[in-house]
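Quick one: the structure is below, questions incoming.
The other protein chains are all here in position, but one chain of the complex has been omitted.
Going by the order they are written in, the chains are A, B and C; count residues from 1 in each one.
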Amino acid sequence: MSTKKGKIGVLTSGGDAPGMNAAIRAVVRTGITRGYDVYGIRRGYNGILHREMDLLTFKDVSEKLQHGGTFLFTARSAEFREIEGKKKAAEICKEMGIETLIVIGGDGSFTGAKNLSKFGVNIIGIPGTIDLDIAYTDYTIGFDTAVNTAMEAIDRLRETSNSHERCSVVEVMGRSAGYIALWCGIANGAEEILLPEKFDNNYDALLEQIHKNRELGMTHQIVVNAEGVGHSDELAKKIEDATGIETRATILGHLQRGGSPTARDRFYASMMGAYAVDVIDQGRKNRLIGYKNGKLYDVDVDEAFAMTKSIDEYEYEIARVLGTRE
Amino acid sequence: MSTKKGKIGVLTSGGDAPGMNAAIRAVVRTGITRGYDVYGIRRGYNGILHREMDLLTFKDVSEKLQHGGTFLFTARSAEFREIEGKKKAAEICKEMGIETLIVIGGDGSFTGAKNLSKFGVNIIGIPGTIDLDIAYTDYTIGFDTAVNTAMEAIDRLRETSNSHERCSVVEVMGRSAGYIALWCGIANGAEEILLPEKFDNNYDALLEQIHKNRELGMTHQIVVNAEGVGHSDELAKKIEDATGIETRATILGHLQRGGSPTARDRFYASMMGAYAVDVIDQGRKNRLIGYKNGKLYDVDVDEAFAMTKSIDEYEYEIARVLGTRE
Amino acid sequence: MSTKKGKIGVLTSGGDAPGMNAAIRAVVRTGITRGYDVYGIRRGYNGILHREMDLLTFKDVSEKLQHGGTFLFTARSAEFREIEGKKKAAEICKEMGIETLIVIGGDGSFTGAKNLSKFGVNIIGIPGTIDLDIAYTDYTIGFDTAVNTAMEAIDRLRETSNSHERCSVVEVMGRSAGYIALWCGIANGAEEILLPEKFDNNYDALLEQIHKNRELGMTHQIVVNAEGVGHSDELAKKIEDATGIETRATILGHLQRGGSPTARDRFYASMMGAYAVDVIDQGRKNRLIGYKNGKLYDVDVDEAFAMTKSIDEYEYEIARVLGTRE
Partner (left out) sequence: MSTKKGKIGVLTSGGDAPGMNAAIRAVVRTGITRGYDVYGIRRGYNGILHREMDLLTFKDVSEKLQHGGTFLFTARSAEFREIEGKKKAAEICKEMGIETLIVIGGDGSFTGAKNLSKFGVNIIGIPGTIDLDIAYTDYTIGFDTAVNTAMEAIDRLRETSNSHERCSVVEVMGRSAGYIALWCGIANGAEEILLPEKFDNNYDALLEQIHKNRELGMTHQIVVNAEGVGHSDELAKKIEDATGIETRATILGHLQRGGSPTARDRFYASMMGAYAVDVIDQGRKNRLIGYKNGKLYDVDVDEAFAMTKSIDEYEYEIARVLGTRE
């Protein structure tokens, strides 16, 4: 195996997301094929600071693709958050001969990478977060799996809710973003969807609507509530008190982070891992890998940080049309 | 279709459980085949009191088998709980010509049935509860599905827990019984299992054990906590405070009640529905259908209520052997 | 409910695909909301010829979203294939007052629709096929579910293959297109992928590669074979004879068509159903609904038929890089 092209380090950082293993595997195998040595760094940026890294072979990444989580582990690093930590990390990378660092993570991890790049380490970012809250890309690793996991849980809730003619409040993840909630809203045919980007805290209108739908013959109702709106237990109580409909809250929690990745997460995580290596191979520096307009692309890290995105108005309107009996 | 043998009513009562639809379907189809008219009664005992019932055909129960919940709906009935309610229900049954009532539900529903039988309605019980907490039977409809649902959720938690090297507290259903927790404990290889029948509230010993296991090299740990022990959020905080290990709690909640039934729940719910009709056909009265010593059987309702059951000591010991590094 | 805007008919045609029910539901609910009467036509074009159609209400499409298949049924129609059949269908539509027909199906169904439009019925197409083989769109209803179904089956095969250190040939659907095979190839980390668009019938090279990979330490291998290449049983025999590696073939077959749709199929099938109604509402005629460049769009039916598409070269290259040891 030729090693003349140099050394690439790869790490996962921040919250884990199903598909990260597929991305690491693709980085390793494409890297080896293109002529690089690839080092797996454990526990995020901490792994650089503590020199926890190993050269990975083609076989080391066998049987990883189908598993959720990240076999490199992930962690938050207090030391790396400081400027001194970043300087030290850059020095260790240079000392080890790691010219390029591939960081698989979310916005927070990319901020760290961007700042690290100022100390002379070439960084390449791959978006890995179930929350889909990264502006420059329409796809992030783990979102598809998380949505399917939440959707299947809500399918189950609907069956029991239906049998008891109840209302169910179900809280899905997403931090301050409502993408998982919007998708579950449509995929589960939720009667109500509360998104942090959209919900105006008008609980009276919400309770009125739930009451009206029941009058119009809906015998059970699902309220998908985003983590960013929160307070699901209180909301359930409010609904029961105001409408007399038996109401239960379920907070899906961390199970949304795990599980064997979907085909889509395995496919695009693999493609992004390979593409990241090819961006390096083509000599581009400090780029983030994304998926936009139906294509893989890479963008300068500073440009990417200047972008914004928001909930699609048409999708949100249709979610409400489909769930609300007029 | 001959109707000379009389009329059977069937209802579901109490909490729903996956497989109830399979049982109803089997009652209807076996009932018709054996020469009975079968009436589906909606919303549990309420449906008798409000005369919400319909003659069901072979085709009416098509495409029900594979769905969780109960298409007859279920409810708790305040009126039926009173002696007057039971008297009225018995009168309506007689008036409608319903000689035998098949009740699919748990302990509470069977108590209602037992008392109803005193007013001259023949009652047959089929055990339907995810909690497995009915003494006279080793099998209850829904337990197998609920355990598999919880197990899959905990598999997901383990992956993300592992990536973050966390401790996870996960609360599973079961009311005051620990069967779901014990099964998940073994099926998920949980490091700790807290059952209401066994846990002595010695939190110090628990925290000590978690700490010791981490020292011995366990990088993540799952604590399966039964609903009957509860207080999962407090427990997670206790663990994090005492051991310094990042700990998260997840309360799985009502999603454990829903979902397409497993093969086992479809199979035995079907067999019990058929068996219940055959018990009627053989002229036995006021019997509960059970599964014990590897066989379907029926038992007098008063005898059944006199039985007790408890967590198997060997299973509990092995659960601990497998999860705890000595 | 206002009906002043006219009548829309909706049908499913050709092979069924998971998500079709979500699309029908969205057509009905968005149609009603926008002021249309929506008629569900049963058994594809046959249903027009035999006047099998009913006005659908908001409630009629409840509890359909989560189920595979199509509750309107689907069929091929010999009569409609003839010019006389199309003329008759157009006359019946006019007689019934159905100005616009929404056809959910694949290429064949769209050809029928295109020709029907020449007799004065406005037609709108929604792409529904698990094969993804429709040129003008990057998304077709059912592909995502079919790929996930196939992928999960192949995950299972890999486990047993691995235990026995076997080679497994697995044939996936797709008719003459290799998209399902390519996706499974990447998602399952297949060692070999045979696509009708790419495979040059050089079996010697294939056998050589399988042999070489085994020599290099691969203890089991998955060959994903597309339906369009076929002959999986013969291929398994060839491999076993040439390499001495125990080899088994599995043809996944029609189970790839069924199952509860994934979140993605529910989401985009719903959005396309709604969008189709809005295209009608905006007065556009004879359009096909697609998803391209990351967006929903509509295109003239003749234009759409002029487009072509092919397997992405980079995706195919990476599939091979990831599966083949240097």
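Assorted remarks:
By our rule, a contact is a pair of C-beta atoms (placed from the backbone, for glycine too) under 8 Å apart; a residue touches a chain by one contact, two chains touch by 3 or more.
No experiment lies behind these values; they were computed from the predicted model shown.
Partner chains of the missing chain, restricted to those shown and counted over the full complex, are B, C.
Which of C:153, C:206 or C:223 touches the hidden chain is settled by the complete complex: it is C:153.
From the set C:62, C:111 or C:162, the residue in touch with the chain omitted from the display is C:162, counting the whole complex.
When the missing chain is restored to the complex, the residue among B:55, B:83, B:306 or B:322 that touches it is B:322.
Considering the complete assembly, chain B touches the hidden chain via residues 1, 25-26, 29-30, 32-33, 58-59, 63, 65-66, 138, 144, 147-148, 151, 155, 158, 162, 183-184, 186-189, 217, 260, 262-264, 266-267, 270-271, 274, 292-296, 314-315, 318, 321-322, 325-326.
Although one chain is not shown, part of chain C still touches it, namely residues 12, 16, 18, 20, 67-70, 73-75, 149, 153-165, 168, 248-259.
The working rule: only the chains that are shown with their structure count from here on.
Averaging Cα coordinates per chain places chain A and chain B 36 Å apart. Chain geometry summary: the mean Cα position of chain A and that of chain C are 27 Å apart. A separation of 39 Å divides the Cα centre of chain B from that of chain C. Multi-chain contact residues of chain A (touching two or more other chains) are listed as 155, 158, 162.
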